[in-house]
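And then chain A:
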Amino acid sequence: MSYLEELKVKIENMFSPEKCYFPKENLLSFLVSNSEVRGALSYLKDVEGFKHFVMLSCVDWLEEGKFELVYIVWHPEKKVNAMVKTKIDREKAEFQSLHDMWRQICTYEREIWEMFGVNFIGHPRLEPFILEDWKDMPPMRRDFDTLHYVNEHYEWREGREESYKPRDYIGEAFDEWRKK
Partner candidate 1 sequence: MSTGMRIVDIIAYPFIAFLIGMLYMGIARNIIGRIHRRWGPPVLQNLIDVFKLYRKREAGSHGVMFHLGPIIMVTGVVTCLYFIPMLSDGRWLKGFSFDGDLILVTYLMVLGALGMALGVGQGGVPFGVMGVTRGLTRLIGLEIPYFIAIIVLMAHYNTASINKIIELQAGGLSNWAMFKVPLAFIASLFSFWGMMGASPFDIPGAPQEVASGPATEFGGKYLALMMSSRGIFGFLKLTLWVDLFMGGAANLLILVGKTFVLFVTVLFVTSVYSRFKVEQAVDFMWRYPTIIGLIALVIEMVR
Partner candidate 2 sequence: MSKVVKIFHGPQHPGITGNMSVELDLIGETIVKARTHVGYLHRAFEKLVERRTAMQAFTIVCRICVPEPDPNEENFARAIEEITGLEVPERAKWIRVLVLELSRLAAYHLWMGGQAGSTGLYTVPQWSVGYRDYILDLFEELTGGRVYHMYIIPGGVRRDLPDGFLDRVSDVMDLIESKLPEFDRLFFDNAVFKKRAIGTAVIDPETAIERGVVGPPLRACGIASDVRRDDPYEIYDKLDFDVITEKGGDVYARALVRRREMEQSIKIIRQIIKYIPDGPYRTKIPYPMNWKLKAGETYVKTESARGEFGYYMVTDGSEYIRRMNVRGPAYVHGVSLLEDMLEGAQLADVAMIMNSLGTCPPEIER
């Protein structure tokens, strides 16, 4: 039994992961409840030795009305990744800030606050990161229509709309190329 499989068993015993599986060979992914995130991450960091924090990502599941926060960590000795996920409510998007565990989470949380509107409680520096003077809804949310925004705020150069539709054109060109 490999290290990750052992880890999976441990985690299933210790926490109550909803879905614990291997998306690929050296990556363990599991979904835990909101309250267990800090516990799971500190277990991985302090007990198992996943010292290197890779990234924090956020996925918008608009249909379910949830945001999914994804914490990815890396074990420098065992050379494996683990992925801790949790789902938070989309309407009242709030989560605890974990910036005290790894310093660089600060940056990720700041970006997710800006791009998805997730409020991280206890974050020391929730200030605009990438955007400036942004007044619309957080742009990475799936219900934000970027083309609509562009039509409202920018002017198109004439001639662009008359040209062929790239989508159709690529399809045709691809058909021809495939025949050869």
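One rule holds in what follows: a contact is a pair of C-beta atoms (placed from the backbone, for glycine too) under 8 Å apart; a residue touches a chain by one contact, two chains touch by 3 or more; residues count from 1.
Basis for inclusion: all candidates are chains of the complex that A comes from, given by their letters.
The structure presented is a predicted model; accordingly, all values stated were derived computationally and were not measured.
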In this complex, the candidate that touches chain A among 1 or 2 is number 2
Residue set of chain A touching candidate 2 in the complex reads 23-24, 26-27, 29, 51-55, 57-60, 70, 72, 76, 79, 81, 83, 102-104, 106-107, 128-132, 139-140, 142, 144, 146-147, 166-167, 170-171, 174
